[in-house]
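What you see is part of a larger complex, with each chain still in position.
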Amino acid sequence: MSLLLTEAERNGLGDRLPDWTVTNDCKAIERTFLFRDFNEAWGFMNRVALVAERMDHHPEWSNVWNTVRIALSTHDAGGLTNRDVKLATAIDALMA
Amino acid sequence: MSLLLTEAERNGLGDRLPDWTVTNDCKAIERTFLFRDFNEAWGFMNRVALVAERMDHHPEWSNVWNTVRIALSTHDAGGLTNRDVKLATAIDALMA
Amino acid sequence: MSLLLTEAERNGLGDRLPDWTVTNDCKAIERTFLFRDFNEAWGFMNRVALVAERMDHHPEWSNVWNTVRIALSTHDAGGLTNRDVKLATAIDALMA
């Protein structure tokens, strides 16, 4: 099982994942993505789905038209772990 | 532009769309779908995406692993219209 | 029903769709797309799928890992029509 990030590790996330925000309860990170239209948003979501399935770690996410909001948390561990950091990093790489 | 459903039409939705619920503010209908796993949920969402794009009417929806929650509302009209009923009917047909 | 492109129109495709090739029988146009990996190829294919469904005109296409080959033809008309040109143009726009 994955270990929860320590407070120091959580505080360091701003450097590694500058576009993500730690939620107030410190249990998840989230990022909102804006696209040109639904078509572009959906292409992105399909890429994220493949990454998530490959890592066997899935987002809580929502979509409205051109907007995709992704929250990452490790339920088994009750909060943020390195699995969330890895998935967020891979998602960011899709945008590069 | 689409017209808002009348109160009588909204009250009649229970017959046509028995698996959907009108939200408290009467401005949307929603339904939650449960699948075996992410794979099955994602296949379904891709089918809904095609239907939505074809109708040019898109859902507000979220996914966590095997669960998909869909809310339908017509933003231009400020509430429920026949476009929502049509999309909900088409989504239900995917499950048949 | 859509009309077949004339020979003059077919000959003019090179200007409008420089990345597409008219097949030897003059009945289809095709283009091969190369991506970084399957993930990027699949995101693209999902975007094409939405465009195709919206236009109600679907490609003959194949995929191997990072390669997507798309052929467009209008079966009802027995060859190339303006519907193929429109879909090819929309697919090209996804790559821009």
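Every chain is named by a letter (A, B and C) in the order it is written, and numbering of its residues begins at 1.
Criterion: a residue touches a chain if its C-beta (ideal position, glycine included) is under 8 Å from a C-beta of that chain, and two chains touch if they have at least 3 such contacts.
Remember, it's a predicted structure, so these values are computed and weren't measured experimentally.
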Full count of same-sequence chains in the assembly - 3 placed in this view: 4
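The working rule: only the chains that are shown with their structure count from here on.
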Rounded Å distance, chain A centre to chain C centre (Cα mean): 34
Whole-Å separation of chain centres (CA-atom averages), chain B against chain C: 32
Centre-to-centre distance between chain B and chain A (centres being mean Cα positions), rounded to whole Å: 26
For chain A, residues that touch 2 or more chains besides their own: 38-39, 42, 46
Chain C partner contacts - residues on chain B that touch it in the complex: 46, 49-50, 53-54, 56
Chain A-facing residues of chain B, complex: 38-39, 42, 46, 49, 52-53, 58-65
Chain A-touching residues of chain C, taken from the complex the two chains share: 38-40, 42-44, 46-47, 50-51, 94
